[in-house]
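Notes follow once the structure below has been shown.
Showing chain A:
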Amino acid sequence: MIVAIGCAAAFSLGVYAVLTRRDVIAILAGAELMLGAANVQLVAFALSRGGDGAVVSSFALIVLVIAAAEAAVGMALVVTAYRRTRRTLVDEFGEVSG
Partner candidate 1 sequence: MTLALLIAIPLAGALVSAVVGRSTAVARIIALAASLGTAGVAAVVWQAYASSAEALTYEFTMDGAGSFLRLAADGLSVPLVALTALLGIIAVLASWNVERIGTHMSLLLALEAAVIGVFLAADLILFYVAWEAVLIPMFFLIGGWGHENRRYAAMKFFIYTFAGSALMLVGLVLLVVLGGTGTGMPATPLPIEPASQTLVFWLLAAGLLVKIPVVPLHTWLPDAHVEAPTAGSIMLAGVLLKMGAYGIARISIPYTPDAFAAAAPILAALGVIGIVYGAAMALGQCDLKRLVAYSSVAHMGFVVLGLASGTELGLQGAMLGMVSHGLVAGLLFFLVGALYERAHTRDIGAFGGLGVTLPRWATIFVVASLASLGLPGLSGFPGEFASVVAGFGRFGFVIAVAGIGIVLAGAYTLRAVRLVVHGEPAATQAPADGLQPAALRDLDARELLIAVPLVALIVALGIWPRLVTDIAAATLGALASLAGTVS
Partner candidate 2 sequence: MSANDLALAVTVTVMVAGAAGTVLTSDVPRLVISLGTFLLGVAAAFLVMGSPLLAVSQVFVYVGGVLVLVLFALMMVRRSGDEKPKVATRHDLGAAVIALGVFVLLAAVLGPVAADPTPVVTAPNEVGAILLGPSLVAFELVGVLLLAALLAVLVIVKGGEDS
């Protein structure tokens, strides 16, 4: 019960971060929050339902790795966008025409 509430809280905080942070990197951080919370909830839920620890762990592992890859690509995008437009605020990207 505690894990569920905790993860839900973390996840919604992530959502809040994505919606309110103007800084792109902060948005990515928010995304990380959501991913992490989801992963923990996933593992907790699987185990609590008597899932085999190994299978759950492997699954969570793969999720973790993919999330990391996503974060990396995200960061790359942010950096290049910054270098090209000298802006990091998400709502200012539109102003600069290609």
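In this section, a contact is a pair of C-beta atoms (placed from the backbone, for glycine too) under 8 Å apart; a residue touches a chain by one contact, two chains touch by 3 or more; residues count from 1.
On how the list was made: all candidates are chains of the complex that A comes from, given by their letters.
What you see is a predicted model, and the numbers here were worked out from it, not measured in a lab.
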Task: Touching chain, any copy counted, for chain A within the complex - options 1 or 2 - done: 2
Task: List of chain A residues in touch with candidate 2 within their complex - done: 1-17, 19-23, 25-26, 28-30, 32-33, 36-37, 39-41, 43-48, 53-62, 64-66, 68-73, 75-80, 82-84, 88-89
